[in-house]
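Before we start, here is the structure in question, set down as structure tokens.
Removed from the display is one protein chain of the complex; every other protein chain stays in position.
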Amino acid sequence: MSSSELLQFVVSGLQNGAVYALVALGFTLVYASTGIINFAQGEFFMLGGVLAVAGVRFGLPLPLAVVASVLVSAGIGVALERFALRPRRDSGGLVLIIITIGASMVLKSLARHIFGPNEMALPAFTPGPPVIIGGAAIDPQVLWIWGLTFVVVVALTLVYAKTKLGRAMRACSLSHDAARLMGVDTAGVVMLSFGLAAALGALGGAVVAPLTQTAFDVGARAGIKGFAAAILGGLGSPVAAVVGGLLLGVLESLSVGFLSSTYKDVISLVVLLAVLFLRPQGLFGRAGKEKV
Amino acid sequence: MSARYGLDRAIARVAPVLIVALVAAVPLLTDDRYLFKVLTFVGLNVIVVTGLALLFGYAGQISLGHAAFFGIGAYSVGYLTATRALPWLAAVAIGVALASVVGLLLSLPMLRLKGHYLAMATLAFSEILGVFFVEASAITGGNDGLRGIPFPSVGPFKIATPGASYLLVWGVAIIVVVLASNLVRTRPGRALRAVHGTELGAQACGIDTGRLRVQVFTLSAGLAGLAGALYAGVVGFVSPTTFSLEFSVLLVAMVVLGGTGSITGPVVACVALTLLPYIDALVPGLPRDAVAFLQDWEADISGIVMIGVLLFAPGGVAGMLRRSRRAGDAS
Partner (left out) sequence: MTMLSVRGLSKSFGGLTAVDNVSFDVHEGMIKALIGPNGAGKSTLFNLLTGFECPDAGTVTFLGQPMVALKPFKVVRAGIARTFQNTQVFGEMSVIENVLVGMHTQLATGFAAGALRLPATRKADRMAVERAGRLLRLVGAEEFADAPGADIPHGVRRLVEIARALAAAPKLLLLDEPAAGLNNAETQALAASLRRIQADGTTILIVEHDMGLVMEISDEIVVLDRGRKIAEGSPKLIQKDPAVIEAYLGEEVPDA
């Protein structure tokens, strides 16, 4: 394999990895505030793409369609938390997880009813020829993916570190009781984290749709890969989730290069199982931190 | 109250006999092939759901991979009988053993994992197996699946009619349900409920909670494999689409609807949810559109059922049965 080929694989790995990172960020946010895994997270990725396509078909300008799809997805995420999870928040993780599994089934199925079973294409954000860097061709859309992921991660990190809201979120991730004592509106933080997680997943789904197309059934795979990225990073900080996502993307892409594209999806699943079995706290996590 | 209790006990004694009689009577009452086929599917699901009821409803563990164990059983029998010409019974035994062993291997490292990780790990496992079913085409026939799987047969006896298949599957299902109902009333079942109740308390009672989890996971994987093994011979072909994530979630939905800490509840829920899209088999005059609607919206319905039950009736079917019994006692 020549070095430019290798570079091409790395680029495509970083492209997918950035998208996994967005989904993984959603898992991380919800886990931090509630201690549960949101099994519907992948479906918000699906909604992001599908709703953006629907918006364009409806006649919205592309940027507006993307923004609208992210906002609508966030709204659905908030509604999921407010109406399906909050009433049972004291019943333990098992019940909440099952509810998110049920929600993911409903969202996917409803999407099929509303948008049909076929693949849908979203136009590129900025059409144009690929940029050539060091022998690797980079689609302008990939730059959009990287740029938006970067902006999101920086914004999240700043919010986390500098703002009152970020402090409230960190307090919730340690202990809801302690956070309440500090005057934090924990219910509000949980709801917000679901909305934000949904928005991030949707952004990932929308921004990658011009490259890969989208359909009602892309959520499960995206969810698993996002989770694999999140758990690889240790479900801790936003940065860890992003590193996990990029790592997974590159790993996947190189395996396609060196092995075969057949096993592309298997790689991330094997990584997921390996991390769960061998190092459940992730690459950057500390051992022994368990909520629920 | 004691009279009521006596009546309850009488019902508890008589009900299983009546159900067995009813199941056995169906072939005498009808020879509708479609009805047999639908009821056979119900029976297969009952076998899987009984294992899941032990795993989820008693031990409190979620598996999103039971469709994959079902697939292991089905492909084993399909491959061994169709391609290798092994006797059906031997193939079934191998299929069940394989599903159990895979379940065992998968559950060993999962001892360290809490509930949501377990769910995700089983999900990943089932996706890997899904890829395997498609890619290992020398064994599985790839996307086309395996066709021409011989009917179940033991020596000279061949189970080749829909009615006979129905009886075979339901015979096995009833045995499985009876054994599971026994199990939960004795030491291992009490230990399972204890672990689900409080892990600390269970450990303080001398229960090796890790070992118990592995045992129940292996058992439930084996039961899913058994259902799959029966499926292959009865249906005659297997293809990757049967063993999807949707099927796994549907199975979990049945157990959730049925309620925790019960075998009867999940079995009732399983019968109801499996019949729903094929309700025309029972009610012949039903408009086509209504049936098509139910089939099209099956996933939505089971998803909504899952959420709805947990929000508004967390005890599920079993909880409602218990409540009505208690209300009867109070009056």
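For clarity, chains are labelled A and B in written order, and residue numbers in each chain start from 1.
One rule holds for everything that comes next: contacts are C-beta pairs under 8 Å (C-beta built on N, C-alpha and C of every residue); 3 or more make two chains touch, one makes a residue touch a chain.
All values derive from a computational prediction rather than experimental measurement.
By the touch rule given at the top, the unshown chain touches B in the complete complex.
Between the chain not shown and the residues B:110, B:207, B:221 or B:251, the one that touches is B:207. When the full complex is taken into account, the listed residue touching the unshown chain is B:215, out of B:107, B:215 or B:239.
The omitted chain makes contact with just one of the residues B:143, B:198 or B:324: B:198.
Only one of B:87, B:188, B:236 or B:308 touches the absent chain when the whole complex is considered: B:188.
Residues touching the missing chain, restricted to subunit B, are 179-180, 182-183, 185-191, 193-194, 196-198, 200-209, 215, 219, 261 (touch as defined at the top).
One rule holds for everything that comes next: only the chains that are shown with their structure count from here on.
Rounded to a whole number, the gap between the C-alpha centres of subunit A and subunit B is 33 angstrom. By the touch criterion stated above, subunit A contacts subunit B in their complex at residues 36-37, 39, 84, 87-88, 91, 93-95, 97-99, 101-106, 108-110, 113, 220-221, 224, 227-228, 231, 262-263, 265-266, 269-270, 272-273, 276-278, 280, 290, 292. Within the complex formed with subunit A, the residues of subunit B that make contact are 60, 62, 64, 109-110, 112-117, 119-121, 123-125, 127-128, 131, 135, 245-246, 249, 252-253, 256, 296-297, 299-300, 302-307, 310-311, 314.
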